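Just one protein chain is left out here, and the rest sit where they should.
The block that comes next holds chain A.
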Amino acid sequence: MNAPLLHTPLYDLHVELGAKMVPFAGYAMPVQYPLGILKEHQHTRDKAGLFDVSHMGQVKLVGAGAAAALETLVPVDIQDLPVGMQRYALFTDDKGGILDDLMVSNFGDDVLYVVVNAACKEQDVAHLKTHLGGQCEVVELADRALLALQGPAAAAVLARLAPSVAELKFMQNAQLELDGVPCYVSRSGYTGEDGYEISVPADKAEQLARRLLAEPEVEAIGLGARDSLRLEAGLCLYGHDIDTSTTPIEGSLLWAISKVRRPDGARAGGYPGADVVARQIADGVAKKRVGFIVRDKVPVREGAEITDGDGTVIGRVTSGGFGPSFGGPVGMGYVPASHAAAGTALFALVRGKPVAIEVAKTPFVPQRYYRG
C-alpha cells in the first residue's frame, strides 16, 4: 500500500529552496538542498543550520499524576525533573527492548511536553493513552511544527529574535515569543553542536523559518546532513542503532537510566522490562553497541557484518558512513561485550572484503553543548 506522503508545514518552502524531497517516515522530507550534504554538514558545524523536524511527534501529558504515570513507561527520573528542564528517555517493552527514544520536558503546572520519533509516533501515542489514560491527559500536538537551529552561531542568531534564549543552558527550555510567535524553545539538538529546538504553531512555522533563514549565518539543512551530524556526535538513530531487539544496556545507554530508577535507587524498577535491565546491569550483556573508526577510506555502512581476526562473524553495523568533520568513515554497531573495548581491532565486510575497523569511543567529534 502506498499512502500519499504527508507534508510538513514547510513543504512549499523546501521545494522553493530547491530541496531534493524523499519519503521518510510517511512524510515528504528534504534530504538535501542545492548546497549538498557535505557542505550542509560543514555549515552546521561552522555556523548555523536550520532543520525541519516537524515530522516528529509532539505530545503533552497534562495532570497532577503525569510524571508518576510516565515513570511507569520509562527508566528515567521524571518526578524530580525540574521545571524548565528536558531529559532523554526510552520507552521499554516487557523484555527490556526499546520501543522508542524520546525527550521529556517539564513545563510546570503539571504539564510534561514529550517529543517522539516520527516513525513511532502513532504507536507511542497509543502506548501513552493505553497506559496513562485515567492518570493524566494525553494530548497530541498535531497543530505544531518543530524546527531545529543548530551550530555555534545558533545562540547569537536566535538571541536577535529573543535575547533571553542566550541564558538557556543545554537541556533547559522556555516558552517565549520569537518574531511575535509563541514558541517552546529548548537548548538541545541532534548534531552534537550547541543549538535549539523550537516548537512553533504550524501556521506560523514558515514565517519563523523564513525569518531565521534571512540571517546571514543560517542555511537550510536536510536529513542527509542531519544523519552524518548525529552519527559523528555518537547519537543513536531509533530503528537502526536501537530497537525492540536491543535493551538500554545493550545499547550502551545506561547513562540514560536515572540513578533513582536503577536497582539500588529509591524508585528502582517500575517500568516495563525492569527485571531484564536490572539483571543486565548486574551480570553484564552478551552484545553491546560500540562506535568504530575505519582504518581505510572506504565507508562501512549499515548492515555490514563485523568479524573478528579469524573471519568469524561476530556482529553487525547499525549506522555508518563518511564523517565529514571527522575526516573519514565512522560507524556504530553491535559486537560481543568481549570485543567492545575501545581500541579492539576488528573487520567489517564491505562487498565481501574485510575492511579493518577499530572500536572507538564516541562522540567522534567533540560535543559543543552550552553548559554555562
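As a convention for this text, a contact is a pair of C-beta atoms (placed from the backbone, for glycine too) under 8 Å apart; a residue touches a chain by one contact, two chains touch by 3 or more; residues count from 1.
As a convention for this text, contacts and distances are computed from a predicted model.
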From "Exodeoxyribonuclease 7 large subunit", "Iron-only hydrogenase group A", "Glycine cleavage system H protein" or "ABC-type Na+ efflux pump permease subunit", the hidden chain's UniProt protein name: "Glycine cleavage system H protein"
Among A:Thr8, A:Thr92, A:Ser228 or A:Gln280, residue touching the chain not depicted: A:Ser228
Touching the absent chain when the full complex is considered, from A:Pro75, A:Gly321 or A:Pro363: A:Gly321
Hidden partner chain, touching residue among A:Gly26, A:Pro299, A:Pro336 or A:Pro354: A:Pro299
Positions on chain A where the hidden chain makes contact: 31-32, 36-39, 41, 224, 228, 297-299, 301, 321-322, 324, 329, 351
